[in-house]
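A single protein chain has been removed from this complex, and every other one stays in its place.
By written order: A, B and C. Residues from 1 in each chain.
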Amino acid sequence: MNQAQLQQVLEGLVADHRSAHHLGQVADYIPELGKGDPSLAGIAVWSPEGLVSAGDCRIPFTLQSISKIFTLMVVLRDRGEEEVFSRVGSEPTGDPFNSIVKLETAERRPLNPMINAGAIAVCGMLEGKTLEERFARVTDLLEEVLGRPVSIDENVYRSEKETGHRNRALAYFLKDTGVLDGDVEEVVDIYFRQCSILVTCEELARLGLFVANKGVTLDGRRLLPRRIVRLVSTFMVTCGMYNASGEFAINVGIPAKSGVAGGILAVVPERFGIGTFGPALDRKGNSIVGVRMLRDLSRQFELSIF
Amino acid sequence: MNQAQLQQVLEGLVADHRSAHHLGQVADYIPELGKGDPSLAGIAVWSPEGLVSAGDCRIPFTLQSISKIFTLMVVLRDRGEEEVFSRVGSEPTGDPFNSIVKLETAERRPLNPMINAGAIAVCGMLEGKTLEERFARVTDLLEEVLGRPVSIDENVYRSEKETGHRNRALAYFLKDTGVLDGDVEEVVDIYFRQCSILVTCEELARLGLFVANKGVTLDGRRLLPRRIVRLVSTFMVTCGMYNASGEFAINVGIPAKSGVAGGILAVVPERFGIGTFGPALDRKGNSIVGVRMLRDLSRQFELSIF
Amino acid sequence: MNQAQLQQVLEGLVADHRSAHHLGQVADYIPELGKGDPSLAGIAVWSPEGLVSAGDCRIPFTLQSISKIFTLMVVLRDRGEEEVFSRVGSEPTGDPFNSIVKLETAERRPLNPMINAGAIAVCGMLEGKTLEERFARVTDLLEEVLGRPVSIDENVYRSEKETGHRNRALAYFLKDTGVLDGDVEEVVDIYFRQCSILVTCEELARLGLFVANKGVTLDGRRLLPRRIVRLVSTFMVTCGMYNASGEFAINVGIPAKSGVAGGILAVVPERFGIGTFGPALDRKGNSIVGVRMLRDLSRQFELSIF
Partner (left out) sequence: MNQAQLQQVLEGLVADHRSAHHLGQVADYIPELGKGDPSLAGIAVWSPEGLVSAGDCRIPFTLQSISKIFTLMVVLRDRGEEEVFSRVGSEPTGDPFNSIVKLETAERRPLNPMINAGAIAVCGMLEGKTLEERFARVTDLLEEVLGRPVSIDENVYRSEKETGHRNRALAYFLKDTGVLDGDVEEVVDIYFRQCSILVTCEELARLGLFVANKGVTLDGRRLLPRRIVRLVSTFMVTCGMYNASGEFAINVGIPAKSGVAGGILAVVPERFGIGTFGPALDRKGNSIVGVRMLRDLSRQFELSIF
């Protein structure tokens, strides 16, 4: 299929599913996110042949949980698997993303690095002398892949910082059990910052291609070891879509990570990266329009890795 | 029985049980408490006839969780039952005192005001413009009952403040669910302060008599409505001894509240107050020597209210 | 107060609260219980001076969970405290009566003998060669106290047996963890039978007086050691009213045990026994009318033991 045909397919997906946003709603537990326009919809595919996109693909929005996969890559590179998995597990969980129960009843380590508790533990392993240095390790990677300076949405960041008490509860729990070293308020600050990084739907696709290529940029630079990116891809399958990951694996079957601002970064290994955007979320926190477009795309082109 | 006979009984209890401290250990999750001398033991009884005591009854130690009952009295008086019980439940729980699980799986309100989460919610309801004013509401009550200025152990207070991350986790969780208003760090600061208030075993007995008399001091002043003190007494029975409250009810059968510094305040309603001291704790956090002395005293004089 | 005055008080209570049944509903998870008439209401008090009652006090209904206290007495007598408490704990719990969670996450023993899991474990300790012999140990005690043969409601029994799958789940779990010996189906059969024993509200009061007198019948025969009955009384306070026991302790303050057929057996220690009847239940499974009548009676005569 050539790029023009793909363009038509993507336009069709946006047309077919944009109105499904009525079945969900914009995240409002972070007040600033509640201002998002639920009717936006876009999908972008970036392959070695180039970028094709349809819909609202150049409007910036915040990464939210999608940022978790890049911080995990950085920390796996800097600290090594052994240390990382001594502080955070690798098992999927049927619990909601912000659950604290398993920290008490299971083995005290967060179950995996994709739930909030695990992602906060991962943030706590970023190296650097200051908060800014530590956060820069994440943005440095993103900037190298995207080829532009990265910035955060200050309003969303402040909103998360003001209302993110559940994440603070998780962080203090991890501090108590020894999973987290250092200053709790600083670690959650980094967490709120990474959630507030701005990207567009087209850029999500470019980031996805970097994952599909197992750590190699568009222009052929290897930024990370193959094994680390494969490892993160695996987490995207087993726990990238919150506690709907199992259902997504059955119905779509490709590595993906969603964020509550409405983005989904998806990956067809060794082939291409996909970004979708649609701020209305289902009850488990995933973009309604995004999941539907990915499901149809996967079925049409048999993208499932299973 | 006259006071001299009671004196003999109490001396006997201390002699019989002091060595049981070998079966437990001093709390060490708050580093400063870990310095306590486990071999100390004392018991004091204060009735309308006066005070009788035996053993180490004039050594000051920190109230810890015993403070929870006085803050609850103050808040019930200032806010009324309806508001208090809209933020904290009244059911006992088999969970440990610092558990967070039920906050997520049950109804979000802490189950009762004796577990840490509930006590922190109660601290959040203290009235006053400043932290000092709010804390003074608790110390004012204690000072009126004890007839002396009340102070805190600065080392214990600092130690709790530095290491009390689990309590911060509980507080931020309550902030997230809307149980707690105001500044979290300030509320936990009050909580750490009330835990650090210094009393002696004899004074515990005097505080116990105040509870036994349902809010009337030694010199006959009513400081609180009868109903409020009875209500707090009831909590002492159903959940005053952490998750050993049921066993204590069976074996001792009187309202009591323990603290991890080794004190227990116990009450024989309408008759007398009892204080015990013994820093070595059993696995559920209650003074080993204290529980044994109270059990024998209750059996000998048939004190059980059941 | 003389018996005629008490009669008037009781009549008033029935008149005041009968209509509150509209706020609750008859238990229907056991289909046969769903046929109960929610508008029935009665209260009976049996003291050394005799019986006084008002309302629907001679209509037979099934004991349901009230039977748990008598089986516990029998088993404590036959097996001794040590064995009983090796298989069932003594701590109250904020969980619902039919919860299975704590069996897995806590210490495997049921938390206390008043929740279903604990009561089933208690049934498993009844001695006898056959099912009939074991069940007879419970009915023998009831018959000696009531002075009449005891029978079960065959329809309710069959209904429980047909639909009691949650109780079977609890029993098989206990079999798996070694708490329960013997044949599971036989043990739950005994459990369903004891739940189906028929009594009237007046008889509940007579059974309550037996508890108030710590094991002595109306005509002065001691059937059980004082300590055993006190121990069971204590459980009635800490966990007799399902996961509303804490609230009941605060508002009523006397030992009581409720059943989902609408009965409550209550006790004023050393003074009298009370029975109430009212089939409409609140959301936690206690008789709405019964709890209200007991609350008012307790306030008017200051019956709280706290």
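Miscellaneous remarks
We adopt the following convention: contacts are C-beta pairs under 8 Å (C-beta built on N, C-alpha and C of every residue); 3 or more make two chains touch, one makes a residue touch a chain.
As the structure is a computational prediction, the values presented were derived from the model and not from experiment.
Counted over the whole complex, the shown chains touched by the missing one are A, C.
Touch with the chain that is not drawn comes from one residue among A:S159, A:S233 or A:T276, which is A:S233. Within the complete assembly, A:I305 is the residue of A:V9, A:V26, A:L198 or A:I305 that touches the hidden chain.
Here one chain is not drawn; of C:V9, C:A169 or C:L198, the residue touching it is C:A169. The missing chain lies against chain C, touching residues 99-101, 103-105, 165-166, 168-173, 175-176, 184.
Annotation for chain A: contacts to the undisplayed chain at residues 89-95, 102, 106, 111-112, 230-231, 233-235, 237-239, 243-247, 249-250, 253, 255, 269, 304-306.
The working rule: only the chains that are shown with their structure count from here on.
Across every pairing of chains, the maximum count of C-beta contacts belongs to B-C. Mean C-alpha position of chain A lies 54 Å from that of chain C. Spacing of chain A relative to chain B, judged by their CA centroids, is 47 angstrom. Each of the following residues of chain A touches two or more other chains: 105.
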